[in-house]
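Only a single protein chain was left out; the remaining protein chains are all shown in position.
Chain IDs A, B, C and D follow the sequence of writing; residue 1 opens each chain.
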Amino acid sequence: MSNKHIDEIENQMKLANESLPEKECSLFADDRPTTVGAFNKYYEGFLNWARSRSLWMLAFGTGCGATELRPLMTSRYDMSRYGIAPRPTPRQASVFVVGGYASIKTIKRIIRSYEQMQGPKYVIALGSCTINGGMYYDSYNTINRLDYYIPVDVYIAGCMPRPEALIAGFNRLKEKIRAGECEGMNEYVEKFDWYKKNQKQIIKDWNMPDYNW
Amino acid sequence: MEQLIKKIKGMVHLRAYGKQRDDLHFVTVDKAQLEMILAHLKNYEGFTHLAFLQAVDLLEEGKFRLIYMLYNYSTNVNLGVNVLIDRDNAEMNSIHKLWAHGWQYQRELHELFGIDFPDSPRVHESFVLEGWEEMPPMRRDFDTLEYSNRTFYQRPGRSTNDPAEYMKEKIYKNYPAAPVIRRDNE
Amino acid sequence: MSIWTQVLYAAISVTVATVYGLTLGGIVRKIYARVHGRFGPPVWQPFLDIIQTSSRRVSVSHGNMFLLGPVFRLAGGLGTYLFIPVIFGSALFGNFSMAGDLLLVMYFVFFGQLGMALGAGQGGHPYSPLGIARGLAQMSAFEVPFTLAVIAVAIQYNSLNITSIVAAQQGSFLNWTLFTNPLAVIAAMISMLGMNMHSPFSIVLAPQEIPIGPPIEMNSGFLSILQTNRGLFAAAKLVLFMNLFFGGATNLLEMIAKTFFIYMFSVFVGAAYPRFRPEQSFRFFLKWPTVVGVLSIIYIAYLGGVS
Amino acid sequence: MISTLILGIALLIIGFYAMLTRKNLIKIVIGFSIADTGTHIIIVSLGYLRGKTAPIIDGAVSMVNAVSEVVDPVPSALVLTAIVIGLAVTAVMLSFIVEMYKKNKSLSIDDYQELKW
Partner (left out) sequence: MVSPIYILVLSLAAGFMLSIFDKGGRRLSLTAFYGVLTFNLAVMVDWLYRLAFLHAPTLVINTAGFKAPISINLELGITEAFVLLLTNLTGLLAAVYLFKKFKESRVSSLILYLLLIMGVNGLVMTQDLFNMFVFLEILSISTFALTVLTKNSKTLSAGFKYMIAGGVASTFFLLGVVFVYYFTGSLNLGFLRAGQFTDAGMIALFMLAVSVFIELKPFPANGWALDVYQSVDSGIVSVIAVVNSAAIGFVFYKIMPLLPGNFLTVFGIAGVITFFFSNMMGLKQDNAKRLLGYSSIGQMGLLLASLVFTANSPANIRYLIIGGLFINHLISKAGLFWLAGIVKEEKIKDWTILRNNKPLLVLFGLFIFALSGLPPFAGFWAKWEFVKVLVDAKMFFVLVSVLVGSLFELIFLFRWFTNTVKEANSELEPMDPPGKGKAFSAISFGLLAVITSFGIMRFFYEFNWIQVLPILAVLVITLIDSLPSKVKGFLSLAALAGYGYYIYPLLESNLQLFFGVIFIVGSAVNLISTLNRKEQSKGFYGFLLMMIFSFGNLLIASTYLEFFLSWEFMTISSFLLILRGQKAQRASLMYMIFSTAGAYLIMAGFSFAPALTSSSALILAIENVNLPLISIIALAIGFMIKSGSLGVHIWLPEAHAEAESDVSSFISAILLKAGVFGLLMVAISYISHSPNFDVFYWIGWIGVLTALVGAFMASFQEDAKRLLAYSSMSQVGYVVAALALITHLGWVTSLYLAFNHMMFKSALFIAIAGIYYRTHTRTMYKMGGLISRMPWTFMTVLMSIIAVSGVPPLSGFGGKWLTYTAFITKGWYLQAGVLFFASGISFLYLYRLIHTIFLGQLKYEHQNIKEAPAWFIIPQYIFLGGIMAISMFPNLIIEPLNSIAMRYFSSSIQINGLTVISDLGYWNGNLVMYVTMAVFAVPFILLMLVKGRTQRVKQFNIVYAAERPESPQTTHVAHNMYAHYRKALGRLTLPRIQTFWNGVAEWAHTFGGFFRRVYTGNGQTYVLHIIMYIVVIYIVMGVR
């Protein structure tokens, strides 16, 4: 392959980051995310077991449903016995609990945070609003279906779901993880352009790189 | 309070006066005289606090009603000063010099109702809607459902239930009707 | 003893210490949960967490220094541990204590902290330097009573050699520094609260104000290294305290028992007290613990405290 | 001799007093002159020997017994020189005053204080 060709391919690998001002282009990474596959089956099985026993949740209340996360941490419901722990930074978290309705302004932050989490990463969507818009289905600034913007592993219906429902949701997530079904991270990469198209369609004021590393 | 209303009447053209509660009154004044009366109320009558500035879309009349809600700390009285402005090319003088925080309300009104406040700081920056391109969404002629359908992806199979009926049917089917509690003030 | 035997012994010793340190961490979480009236995570939760973080498929690095930060940190923990004789008279747990004395250990502690600070700094996140600035400042404060205590110990045993300090405390439990020089022990134990960064001195990680501070950008494998170090380093510190003040240990069980109780001290204090503000913390260490430290030196050096 | 000496000293003191208290430049110079004169009188009176004559060798005093008959000639010689010098200094001073008056139209010493500290 000629050098020119390699350059072209490399350029395809790069993101355009068109919405950034020129002087900031060099301050953000412009690499395109890639899929990272699993290890061999048995080893990955072991890892998935460990992952499912140690779910680090991003403590980021994106909607009213986040209110239900607080009792989950208290003595009454005690999520720590399932190995669930809140982490203050997306870099370290593995589970993103989207707490209910997501306005356009919030979904932008959700996308940022989701992309900054290190895979394998899981999303639990909380409440009816994330499923079909819920009571905000006709609102001009609330999205209706979360799975058009980020891959969702588990939905928990309800308006709002009780902590018990949340625990049930987490347990469902654990099962899925152990079954190796939670490949949202790779899914996002594979359908990257589709997700971006959807995201950019509603987020007019993009003002961030196309992929937030 | 009557005295105050009288005084206001003496000063400006008082279009309307209404009393909602003992501590909540509304007056309607002319657009041109608004600033004067607000300044007077703030400086001489003790209405030092601008509780909020809000707009009502009077689509049928082709007007916006702006409500400047003032509060007097010493007498605990709320006074809403209303002013009607034209809906087309809606524009109003800024009051950020009277109440510094007014600019924030005006920015909001500009974004959500499309009312312009020339001179108000940062009034044209986006407030909660980042990058909104349509008609200001709080105007009543904005069809939000249509917008939602057009913009967001609907999940098919959506249905709506009245929660009370639904729960009665699903959960409390076998229970006797709940006793009606009579309250004294009803 | 050939160098390879030594390396093998060191590897075993490090493994034991790490496992022990992590388990201690798990126990502490359990204790906290029980104090709260919760069931709490299993004792082996720290191990699961380490596996989980290290099994992340991707990670993000801000540069070479960021990459080396956790390495420095763990190397600091390893180094600190490796220069401490863990069990008195044991070749297996003697480590490389022939390379240097107490001062080496005390300064090796800084190795990891400095490296971590540099790595976190390259992360570019404003909370990292904030946390580090707090940590360094607090360190400069709590090192004062600790140093005074160490000096008192050095005067008392006329040595900075940890092995001989331990040797001098053998015989009866009355020979422990705890009983021969209680003031120094008080100063040192208070400064240990700062060293362990449990509440009330948890101003570095401070989840509410500066979400976990320095390691905020650390992720995946980097984080797992840091977690490993947390276990090892805790063990190293405890062993050091045990050696200096609590008569050391002659076997593994004794070591585990002693360090457990030393650790429980800071755990219970942490469970009972809310967090200081940074400047309160600095002032605290430079007030009473320092006075106690000075008194311990006066007691030992000038009032004939050495019997 | 004593009386002239006292006179000289008195003149000296008067002169200095005038220099210290008068504001007028001319008066200060006059004070200086008085003091100068006082000095000269002191000099002459120191050289004076009672009952002797002026050290001028002429008909009145012969060459031979000049030593016994005349007062000490040295102070007299000194005084002559000193008078000349005093005159010169006074003259220069006065010429300065003239120039100063031309420049500033004032004769008060208080008006010449621009240089200080």
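The rule is simple: contacts are C-beta pairs under 8 Å (C-beta built on N, C-alpha and C of every residue); 3 or more make two chains touch, one makes a residue touch a chain.
All values derive from a computational prediction rather than experimental measurement.
Although it is left out of the displayed model, the omitted chain contacts the following shown chains in the full complex: A, C, D. Touching the missing chain, out of A:S113, A:S139, A:N186 or A:Q199, is residue A:S113.
Considering the full assembly, C:G221 is the residue among C:P200, C:G221, C:G270 or C:P289 that touches the omitted chain. For the chain missing from the display, the contacting residue among C:V16, C:L92, C:A137 or C:A271 is C:A137, taking the whole complex into account.
The omitted chain makes contact with subunit D at the following residues, 12, 16, 19-21, 23, 25, 28, 32, 35-36, 39, 42-43, 46-47, 74-75, 78, 81-82, 85, 88-89, 92-93, 96-97, 99-100, 103-104, 109-110, 112-117. Considering the complete assembly, subunit C touches the hidden chain via residues 7, 54-63, 65, 67-68, 70-75, 78-79, 82-83, 96, 98-104, 107-108, 110-111, 113-114, 117-118, 121-126, 128-130, 132-134, 136-137, 139-141, 143-144, 147-148, 151-152, 154-155, 158-161, 216-217, 220-222, 224-225, 228, 278-280, 282-283, 286, 293-294, 297, 301. Subunit A residues in contact with the hidden partner, per the touch definition given at the top, are 23-24, 26-29, 31, 34, 36, 60, 89-91, 109-110, 112-113, 116, 118, 207-209, 212-213.
Following the convention adopted for this analysis, only the chains that are shown with their structure count from here on.
The mean-CA centres of subunit A and subunit C are about 37 angstrom from one another, to the nearest whole unit.
With centres taken as mean Cα positions, subunit D sits 98 Å from subunit C. Of all residues in subunit C, only 29, 33, 36-42, 45, 48-49, 51-53, 55-60, 207, 211-212, 216-220, 223 touch subunit A in the complex they form. The touching residues of subunit A, when paired with subunit C in their complex, are 36, 38, 47, 50-51, 53-54, 56, 75, 78, 80-81, 83, 85, 87-89, 91-92, 94, 116, 118-120, 185, 213. By the touch criterion stated above, subunit A contacts subunit B in their complex at residues 104-105, 108, 131-133, 137-145, 148, 198, 201-207.
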